[in-house]
Structure formats: C-alpha cells, structure tokens
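These notes concern the structure reproduced below.
All protein chains but one are shown in place.
Coming up: subunit A.
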Amino acid sequence: MELKNHILELIRRASTDLPPDVEERLKRAYEEADEGSTEKSVFNVILENVKLARENSTPICQDTGHVIFYVNYPYGMKEWEITEEIKKATIEATEKNYLRPNAVDPVTGKNSGNNVGKNAPYITYHCWDKDYIEFKLMLKGGGSENVGAQYKLPNAELKAGRDLEGVRKVIIDAVTKAQGFGCAPGTIGVGIGGDRGVSYLLSKKTFFRKMGSNNENPVLAEFEDRLEKELNELGIGPMGFGGKTTVLDVFVDAQHRHPATYYVSVSYMCWAFRRKTMRIMSNGEVEYDD
C-alpha cells in the first residue's frame, strides 16, 4: 500500500488549508466585531491570510507546530513500517516547506532540521477491526501549547471544588491567564479525570471535533455552551487586543479518575486550528476529512 506520498499530501493540507468549519467560525467572529475596531481589522487580515495560504499552498502559520499523528490501522499492518513512511513523508514535507524544522534535542540544543527525532513526529497507534487505515493529523503550535494548564482539584485559591462548578472555575482561570499569548481567539479542549498524563491526552483529543459540536453527554454539552458564552465575556479578544471573541469553541470530555485525584487539563488551540483526517481504503482510494 502506498503510504508516504499520501501522508505528505495530508501534511500539506493540514499546514496550508484551514478546515472550513474553523474558517466559518472566524467569519462569524469578523461579522460580530464592531465596525472600525481593531478586532475587526484583525479578523480581516486573518481571513485574508487563510485564503492566501490555501491559494499559494504555503503554511497558514510559520509555526507549523508539533506534528501529532493518531493512526488506526487494520490487523496485519506493521506499526514500525507505518512509522517509517510517516518519517519519510515528514522529512519531505520539511524540504518542501510545508513544515518548519521544529524538532530540537533538549540536551544538545540542536535542531534535527527535518522534524524527525525521538518521539517526533509523535504517533499514537490503534489496531482496529476495519479494513482501512486512518491517519488523523494535528499540527499544534508552540505558542498555544505554552498556555495550556493542568489543575488539581480542589483548588483553594480559586475556591474550586471537586465538581463541574470547580472545573468551570479553573477553565475561566486558564483562559484569563492565557490572554492573547496563545494566538486568541483560541479553541479550548478540556480533559476531566484520568491520571496526569491521560488527562492531557484527552484534552487534546477533543480537538478532532468540529466547531459547534457538543459532547454526547447532555450535562457536558450544556456545560460547554455555558463556558463558551462566559469566556467570550472576558473581553480579551483576538491577540489580546480586546473584543467580543476570545474563544471560538469549548470542547469538554471526561474519563474515570482515581478516588484520590481530580485533574482538569486545559489545552489551548490557536485560531490557526490545523487538523486533517485521511483514510486509505483497501482498494487504494483515498478520502480526506477536515
């Protein structure tokens, strides 16, 4: 099965072509902004940039991010072979400037120059019962990653207890602290429960959801809508210049926790919300999804 060239195309699309649901949400933010405001001109240049990047096939943002893959593969395929193809595609995507060299060895300080290194790209594998392979790719910018936060409830300072009201409080705190640093307006991914590690993973996995979608659990769905409304009342606005749109959406998910722990992880995705999915069917046909 041809993999490398398809993965290369997946990377190109993720880096240069903002998903339509995100673009629509940004257009709404532009329309809602006051006439003549800085907020309005910011959304104007953002939308122009999205269009230019798509037309020129150049990166939406120069920080082409951490390269994060989730792969679901049919029984019989080998993980190490898929990894080799992902690495080859990543090296080529870097040569073609779809990706900026972003993999730095923290011990030597040396940039590998091709986005390949230990755990780079980061790949999570899952063998499933379907006969096709699916690649989900997320490009997660460093600026937005730096404003992510993890809380341990209860939190005395915020008077946040071990319940959804407590979760609400820490999310408001995280977004207030993020200001415009993560390239607001952001999309907020929240993982409740689990251990420290999987809590963060859950918060990031929510970013494969589409704008405007809600958690299947009606309690969490209502919680998400309430938070989106409240966070937009903070007035931080795009880039922290002030304005009506501080977040584009809020995605929350929960998983069982240990009785002694209650973690809430808040991941922040910049407005340049880059994700794409690709499926290679058993007959070789390729499907893309945003």
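Definition applied: a contact is a pair of C-beta atoms (placed from the backbone, for glycine too) under 8 Å apart; a residue touches a chain by one contact, two chains touch by 3 or more; residues count from 1.
By our rule, contacts and distances are computed from a predicted model.
Student: Just go with whichever of "Molybdopterin oxidoreductase family protein", "Fumarate hydratase class I subunit beta", "Hydrogenase maturation factor HypA" or "Carbon monoxide dehydrogenase" UniProt uses as the name of the absent chain.
Tutor: "Fumarate hydratase class I subunit beta"
Student: One chain is left out of this view; which of A:2, A:48 or A:287 touches it in the full complex?
Tutor: If we include the chain that is not displayed, A:48 is the one touching it.
Student: For the full complex, which residue in A:159, A:196 or A:258 touches the chain that was left out?
Tutor: If we include the chain that is not displayed, A:159 is the one touching it.
Student: Which of these touches the unseen chain: A:19, A:148 or A:237?
Tutor: A:237
Student: Which of A:83, A:179 or A:261 sits in contact with the chain that's absent?
Tutor: Considering the complete complex, A:179 is the one touching the chain left out.
Student: For review purposes, identify every residue of subunit A that touches the missing chain, sorted by number.
Tutor: Output for subunit A: 38, 41-42, 45-46, 48-49, 52-53, 56, 58-64, 97, 99-102, 111, 113, 141-143, 146, 158-159, 169, 172-173, 176, 179-181, 183, 230, 233-242, 270-272.
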